[in-house]
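A single protein chain has been removed from this complex, and every other one stays in its place.
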Amino acid sequence: MVNYIKNLKSLIFFEEPEKIEEFILKESNDEGKAEIKEAQKDSDRTPELKKRDRSIIKKPMSAASGNDSGEEQGENKEKDSNNKHQPSAVKPRENISTSVEENLRYMKDIFTVPDNGDIVIREFEITFKGKPVKAFIILIDGMTDRTVINSNILHPLMILSDKDFKTGEDDIGEFVKSRLLPHNQMKVTEKYQEVIDEINFGGCGLFVDGSKVAFAADVKGWLARGIERPNTELVLRGPQEGFNEILRANTALVRKILKDEDLIVENAKVGKRSKTPCSILYIKDIANESLVEEVKRRVNSIKLDYIIDSGHLEQLLEDDPYMLAPQIIATERPDRVAAALTDGKIAIIMHGSPFALVLPTTNNDLIHAAEDSYIRFPYANLLRCVRILGVFMSLLLPGLYVAITNYHQEMIPTDLLLAIVSAREKVPFPTVVEILIMEVAFELIREAGIRIPGPIGPTLGIIGALILGQAAVAANIVSPILIIIVAVTGIGSFAIPNFSLAYAFRILRFAYILLGASAGFLGITTGLFLQGVWLTAAKSFGVPFMAPFAPKTSGGFSDEFLRPPFWKQETRPDYVNPRDTRKQPKISRVWTQNNSEGDANE
Amino acid sequence: MKKLMIVLLIASLLTSLLTGCFDRREVDELAYVMAIGFDKGKTNILKITFQIAIPKGMGGGGGEEGGGGGGGDKNSMVLSIEAPTLYSAINMANTTVSRQLNTSHAKAVVFSKEMAQQGIDRYIHTLIRSREFRPNMYMVVSRTSAEEFIKSVQPKLEGNPAKYYELTLNSYNYTAFIGNTQLINFYNAASAFYSNPVATLGGVNAFKSSKDFNLNDSTYTEKREKYPQEGDFRAGGITKYGELKTEFMGLAVFDGTKMVGELDGQETSYYLMATGQYNYAYWSIPDPKVEGYFILLNVKQSRKPERKVQMVDGKPNIHLKIRLEADILNIQSGVNYEDLKQLPVLEKSAEDYIKQGLQDMLNKTSKQYHTDICGFGAEEKRKFLTWEEWEKFNWLSRYKDSTFNVDVDLKVRRPGLLIRTIPSPTSEGNMEVQNQ
Partner (left out) sequence: MNNKVTFGRWETITVLLNSMGIPILLGFPRGMVELGGTAGWLICIYITVLALALFYIISRLYKPFEGMDPLDLGERIAGNAGRIIVGLIFFTHSTFIVSMILREFGEDMKVIALTVSPISFVQLFFITGMIVGAYKGIEAVVRMHSVVVVLISAGVLILVIFVMPFFKFGNIYPILGNGPEKIFGTGFFRVSSFSALIIIYMVFPFIKSHEQFRTAGFWGIGLTGFFMTLVTLTFIGVLPYPISLEQFLPVYQLSRIINVGRFFERIESVFMLLWASAALLYLSFAFIIILRIFQKAFKLPYYRPLILPFAVILFTLSLLPPNVMTALNLEAIFFRSYAWLTTFLFMIILLITARFVSKKEKGRIKT
């Protein structure tokens, strides 16, 4: 009750908004126009944190529930709370002990070893200066590569350590690292936590008695899906490989395309418990540095337990969670990521997700498909026009139909009008109800088609729609012309290359049906206006969502609504304020010049 | 802020849904009027006739009902009501018609000749003021009563009368027997101070069978011709018999909004030529060399007519130059007019023929009807600087004194598929025509 009153009050009365400095994408200083502002003044308190603070203030938690919602608490506090991990009464320790026994005990506690079945601990001895030294490795079965461990870690340690080394290190740690382990990726650390993190992520921990450092070898070897065709973004022309769930494989796929040492793959970890590794990809001398800072700031400031998919990350990073249109593109295609990177955008690849996030995103990017730049420009432009038509049909067609048949009958050609009337003669519902029934039915078929297992899916989609439509017409529940409208709308929505956008339009379509039914074209225009204002006000990482149309950005970036020939796309999009605006020189096809042979080598 | 936005949106949506839908009308809750007829009423001021489309009869390509074959299927119904005004008639009509009458698809307004002669000013304004009546409805003056005319509209080729009206009333493009008499054109011409309007003349064919044919209604005698040409008829009197009863031919000439006379089909062609609306039509020109033979031409207007007005002693002297192009469709006599030397003979005779007709038509409208249907006033208007002067000048009252100076320039361009005609030889051996 109190809540309702509060909500009502907040509606009527004005609350002074907190001053949160909005991120505005500044021009890069390399562009030589404006000075760069230092990223964020109130860096100690990020907006995310503030929001969370406010939510805490709003509903004070009871003492009992307080500890469960760990995400809201500072790191130190949580480390102190012993009753947090119920089974482990282990006191967290920081530095690795020199005693292997102690280490072993501690590791066993941490991983709850007798209970935890897939933890493998192998104890053995190393010969160091003629004396046997106790050691053990710890790893998680199934996540590691057995042969690598056997031949690169256990074999040299147990057998080769017997060899007579010419130079002798005093420190056993140094000795193991530089002499004994022929493995290429080794991490040497004094901290338990780092070793544990590595083990959790398919590494192999090595503890040696007498050493104050531990080793973590990267022996990841879990089973993963191979590189397959992307499922959601199919193209006829262009590369056919898609991302899989392995972070490094994915970054490698991008690097394979962009053979450029300026391509930076920065690591970040998201999720306090899941510690999911992410990579932030950008090209050092193209991407705007404040944009990179902002992305890093947002990614690093995220506080939560587990993160499974980049879909989660997208929802945590986007500017306006209430906006229907997606503000970050998720793509399965490495070539698309690479193309975006060369435009000065930033990509985030997350371990465990075959979808990379590309940002900032504008409305324009959402209706472009990967294929557009691979096929010749007249074809691409045809496709774009068709696609725009599809977008408008999927958004407006049912609404327009309702508006026209209910308010503007004079618009329909007389013959068609009479045909519609005679078709509707036996239909008992008003047009709005009729169209809502069909739209809902269609949505049902769509959803069921995805959920239904295996090969029945597509069949259900087609047969279901056909039979349902036919039967509905025969039963005089809907008129045949309406089936056409709904079907065309459905087809239109499949023509939208970005499936998130298609979802958005599927929702908005219902709004337009209602608006069309309430005031005809006036309602639809008002709807379009509201949507337009909403979209133009939106920003994706400081970039206006409707750029480059509204605001119109200067500069020669030309891959907007229609695409010019590839050799004419000379500049990068101005709205991401890249450091280097030019993609190719004025004349990129040097052979067209007379003296091309001489210039070819320059 | 976000919450406010959302609540606002929902609130506005709800209000619009709850209180809204004032104007929402399903398509099948309306009755579509295709034509409206105005007659003098017996018991009241007006007798309004509505032709309402019956959508069921046209029920699409659906397999089940298809049969019909244009036989008994009625695709429209006619309703006549006596009422003081048009809107009262609409109201009264809904006492019996289950659906609300909607005139936004009306294609034709039919006035009976009787009504038109009394003046239709007040009815025209009703039609212009409402948004439901279209400005491109066709104005038709029926030589019979409007009710009878509308009742007789039973198209055979089309599924609905609307298409029939649209197509037949657009036929001026290729017959030149009627004018483009959309309501807006009529209204513009009627209210502007330099022209007078016309309306298409419609009628119900008078003949019960082809044996009854007579030429009582033909205008050929006025033109001192021996037998009627194709254009020497007015709607209703065309020597034609068939399943279609209604016909459109000729124009009703108005002075202001009062009908003062009629033009027949051929005069209508001349009217179209003089106003530059003429597109193309077939003409039968009497052969200049062989009596009783015709030369068939497809005559097009190659350029807009040149029109000049000079005031001589306060009387308008109108110069009209018409440029035409023609393709030969046939030369019945077989005279070799295709020959470059003979061609001018053909052209000259056609020019004279058309010129004579034009002259007659213009004289008829100015001397007999005193109306400037061709809008020559627009040319005179250019010479005035301000509207006040022009209004004082009073063109329409001066038009009846005008003299005409018509010049026709006809060029034969193409002979069709034959480049020369060789008459078939007969047993008498001679090609008789060649000799003359």
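A and B label the chains in the order they appear, each numbered from 1.
Rule of thumb we're sticking to: contacts are C-beta pairs under 8 Å (C-beta built on N, C-alpha and C of every residue); 3 or more make two chains touch, one makes a residue touch a chain.
Every value quoted in this text rests on a predicted model; they were computed, and no experiment measured them.
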item	value
Displayed chains contacting the withheld chain	A, B
Touch criterion as defined above, residue of A:P156, A:G464, A:G520 or A:P578 at the omitted chain	A:G520
Sole contact to the chain not displayed, among A:G142, A:P182, A:P413 or A:P565	A:P413
Residue of B:N91, B:N136 or B:N279 touching the missing chain in the full complex	B:N136
Of B:Y174, B:F213 or B:W387, the residue in touch with the unshown chain	B:W387
Hidden partner chain, residues of chain A it touches	14, 16-17, 22, 24, 404, 407-408, 410-411, 413, 519-526, 528-530, 532-534, 536-537, 544, 546, 549-552, 554
Interface residues of chain B (partner: the chain not displayed)	1, 4-5, 8-9, 12, 15-16, 19-20, 22-23, 104, 128, 131, 134-136, 163, 166-167, 184, 187-188, 191-194, 375, 378-379, 381-382, 384-390
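Everything below uses one rule, namely that only the chains that are shown with their structure count from here on.
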item	value
Length of the line joining the C-alpha centres of chain A and chain B, rounded to whole Å	68
In the complex, chain B residues that touch chain A	1-7, 9, 13, 16-17, 20-21, 23-28, 30, 32, 34, 53, 55-56, 58-60, 102, 104-105, 107, 132, 134, 159-160, 162-163, 166
Of all residues in chain A, those that touch chain B in their complex	7, 10-11, 17, 322, 405-407, 409-410, 412, 414-415, 417-425, 427, 430-431, 480, 511, 514-515, 517-520, 523, 530
